[in-house]
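Below is one structure, written out as C-alpha cells, with a few remarks after it.
Here the complex is missing a single protein chain, while all its other protein chains stay put.
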Amino acid sequence: PVRADDMTVTIVAGHPPVFRWVKHASQTFIPAVNAALEGTGHSITWSEQYGGSLAKVGEELEAVEEGLAEIGLVSSLFDPAKLAPQNVTYFTPFVISDSTVVSEWMDKLQSSNADMKAAWEANGLEYLGGAIGIDDYLLMTNFPVNSIADLEGRKIGAPGPAVNWLKGTGAVGVSGNLTTYYNEIKTGVYDGVIVFASAALPGKLHEVAPYITKVGFGAQYAGGFAANKDWFDGLDPAVQQALRDAAAADRVAYHADLDASVAKFLGIMTSQGATVTEVDDAFRQQWASGMDNVARVWADKLDASGVNGSAVLKDYMDTMRAAGATPVRNWDQE
Amino acid sequence: MTPFEIGLTSFGVMILMVYMGFWVPFALMLSSFGGVWLIKGSPILAGKLLALAASKTISSYFFGVVPLFVLMGYIVSVSGMGRDAFDVANHLFRRLKGGLGIGTVGANAIFAAITGISIASAAVFTRIAVPEMMRHGYSARFSVGVVAGSSVLGMLIPPSLLLILYGLLTEQSVGDLFIAGVLPGLTLAFLFGGGIWLTAHLNPGALGSAQDADDIPPLTGRELAQKGLPLGLLIGLVLGGLYAGFFTPIEAGAVGCLGAILIGLARRSLSLRDFWEVLNDTGLVTASICFLIIAAQMYSRMLALSGVPAEFGSFVATADIGYWGVILAYVALVIVMGTILDSSSIMLILVPLMLPVLATMQVDLIWFGIVTIIAVEIGLLTPPFGISVFVIKSALDDPEITLGDIFRGAAPFALLMLVLLGLVLAFPQLATALI
Partner (left out) sequence: MAHSQDTGPAPALPGWFLLLQQGVDGITVALNVAGTILIFLVMLLVNFDVIGRNFFASPISGVPEMVSMSIVAIVFLQIAQAFRKGRLTRTEAVLGFVEKRAPRLRLVMDIIFALGSALLIWQLYAASQPLFVKAWVRGTFEGTVGDFTAPVWPVKLIILIGCIALLVQLVMFAASAALRLVAGQGARP
C-alpha cells in the first residue's frame, strides 16, 4: 500500500449542503474519518465540493470514476442506467415505510448481492456505505383524496421512477423536478405531487398542496458514499477501514436526524393548515393491485441486458420480508 | 505552486488572453485545462474535466428551451410584429423624450414575466429593439446598452431560474422569493426608465440623434389596433397560459414560439425562407452562447478545485467585521467574482459558504436572496466576462458594434443596478413588503 502521511481528498456531491445527506457528509463522515486516523500517521486534507461546484446532481459517479474526486455521494437514483440494481426500491413501492431499515439492509446488499456489487465495480467505484435513505413518499394534492376515483384525470408531478406508481390510478403522471413543484402546483400545471416530507416542508409545498395523503409508497434508497476504486485499493488498510467505519457512522447519524425531522415536519405542516390522512388497507391494496408490475418489467429488462434483475428483486424482497416488512404486493412472486 | 496560487495565476492568464483577442470560450477552456493539469498533476485528468463539463453543463430542460425563447424573439422580429409594436410604443411615448428607450425597458419588464433567464431576454430584444431604436436615430451604443441593461429584469421579475437555484441552496420558499423579486424588479425598471428620461433631457447627445417624435405622424386608432394587436395577442397567449396553469415557464418558450409562427403565418408576414433563416440563426446564437456557458463552467470547476473562491468566501464569512461589514464585503465579493464567473457558479460557490454565518446573524434569507441576485446580475454587464453583452454581440452579428461598445453602453445600467442594490440594502421592505 502507498504510504500516505497527508493526502488531499476531494469529496463531491451534486446537492448543496442544505440537503441532509450532504450536511452529514461534512459534519459526520469527515470528522469521523479524521478522528479514526488520529495517531495512525495518516491524515487527510479535505476539499469539499458540494452543490454542483465540481459535479452536478447525477454527475457524481462520473466525477469519481474519472478521478476528479476521490470520494462522492453517488446518487443511484439519478444514475438509473449505471447503477440499475441499486434502484430496486423505486420499482417496488408499498414494501416498507421505515427508511432506517431500508438503508441498513441496502448497505449490506451492496456487498452481499453479486449484481449490486458488480454495478459499483463496473463503474470503477468502491462502495463505502452510508446509504442515503429517503423517508416515506407522500401524495400531496390541492384536493382531498378519499378514494382512488378522486385521482381520475388529475395531473400529478413525480420524480422519474415514481411516475410508474401512478399508472393504473387514473391520474396523469408527469415527470417533474423538486425545484419547480411549488410554482407548478400554484399555477395549476400540477394538481399534486409525490414527494417526501423532509423536502416538502422546506419547499413549503403544503401551502399549495395542503392535502397530505400517506399512501404508503414506502421509503427508498437513493445512493451512498463511493470511492474511486483505483485510489481506494492503493490506500493503507487502516485508512480504508476508517472510511468504511465513518460511512457506517454517517448512515446512523443521518437516519436518526431524518426520522426526527420527518415527525417534526409533518407536525409543522399540520399546524400550518395541512391535513394529513393515512389511507386504510383497502385503499392501499386497491392502489397496489391496480398498478402494472413495474418491478417485473424492470427485472426483465435487466435480465435481458445481462444483469440478473430477477435475482436482485428476489434478494431485496426476501431481505425486507426477513427484516419484518409486510409488502402490500409481493412483486417478485407474481 | 499551491493550488491557490495556480488558481490566481490562471485567472491573470485568462484575462490576458481575453484582452489579446483570443476567443473567450477557448481562453476559459485553456486556462481551466492548464489549471487542472497543474493542480492535479495530470493532463489526462484535466481533459476529463473538460469532457465531463462539455457533456453535462447544459444538459437540462432549462437550457434545452433556450433556443426556443431566442427563436420566438426572432420570429417576432422577422415577421414585422416587433417593428409594429415599436411604432405603437413610439406613438404612445411620443410626448416623452427617450420614449423608445423607455419602451424597450417596459417591454423587457413584460417579457421578464415570461422567461426565467436573462440570456433569453438579451437575445430576443437584440433582434427586436436594437434595429428599431437605431432606425429612430438612437446611437448604437445606447441601443445595445438599453437591451443589455434591461435583460437583467428577466432574472429579477418572476419566474427566475436564479431565484429557484437560490431557493434550492438555502431551503427558502421559491414562491416567497418570486414575490420578493417583484418590487425590486419594478423599481429597477423605473430606475432604468427614469435614467433614460433624465439623460434625454440633460444630455440628449448621449442617446444619439434620436428623432423628435413630432417628426413622426401620429397613428390612427385603426393603425394602432392593427399594429399592436398581434404582439398583444402573443403576450396574452403566453402570460395567460402560464398563469392559468396550461404550461410551465420552461415550456413557455416553445408555446410562444409556435404562437409567433401561427400569428406570423396568419398575417402572411412570415415566409418559409425567412423562417428557415431565423431558425438557422437561432442555432448559431444558441451554439455560441451555450459553448461559452460550457467553457465558463469548466473554468469555474477549475477555480473550485484551486480553492480560491472558497478561500475568499470563508475570509468574508469569518472576518470579525460586524453585520454590515459582512454583508457589504459579501456584496463586493459577488460583484468582483461577477467580472469573471457566470451567475449560477458564483451562487453555487458563495451562498453555501455564507449560510452558517447568516444563521448566526439572524439575516432574513429572502431579502438576502434578492440582494444576492442583484449583485450577481451586475456581473452580466461587467467585462471581461459579461454574458448578456456576449449574447448581444452574438445575436447582433454587426461588426460595426464592438464588444467594447456594448460594455460601455451597458455601464450606466450597471451603475443603476448598484443604486437598486443600495436601496434594497437600506430598505429591506422593498424585498419583504409583499410577502
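The chains carry the letters A and B, assigned in the order they are written, with residues numbered from 1 in each.
By our rule, a contact is a pair of C-beta atoms (placed from the backbone, for glycine too) under 8 Å apart; a residue touches a chain by one contact, two chains touch by 3 or more.
Computed from a prediction, not measured in an experiment: that's the story for all the values here.
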Per the touch definition above, residue among B:48, B:97 or B:227 touching the missing chain: B:48
Identified contact with the non-displayed chain, of B:11, B:111, B:178 or B:247: B:247
Residues of chain A (touch criterion as defined above) contacting the omitted chain: 62, 80-82, 84, 91, 122, 153, 155, 160-161, 163-164, 172-175, 177, 292, 294, 297-298, 301, 305
Missing-chain contacts mapped onto chain B: 18-26, 29-30, 33, 43-44, 46-48, 50-52, 54-55, 58-61, 63-68, 71, 246-247, 251, 253-255, 257-258, 276, 279-280, 282-288, 290-292, 294, 384, 390, 393-394, 397, 399, 402-404
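The working rule: only the chains that are shown with their structure count from here on.
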Rounded Å distance between chain A and chain B, as computed from the means of their C-alpha atoms: 35
In the complex with chain B, residue positions of chain A that touch it: 10, 16-18, 47, 49-56, 58-59, 62-63, 66-68, 177-180, 182-184, 186-189, 202-204, 207-208
Interfacial residue positions of chain B with respect to chain A in the complex: 40, 45, 48-49, 52, 56-57, 61, 159, 164-165, 167-171, 173-176, 178, 242-250, 300-301, 304-305, 307, 345, 348-349, 351-352, 355
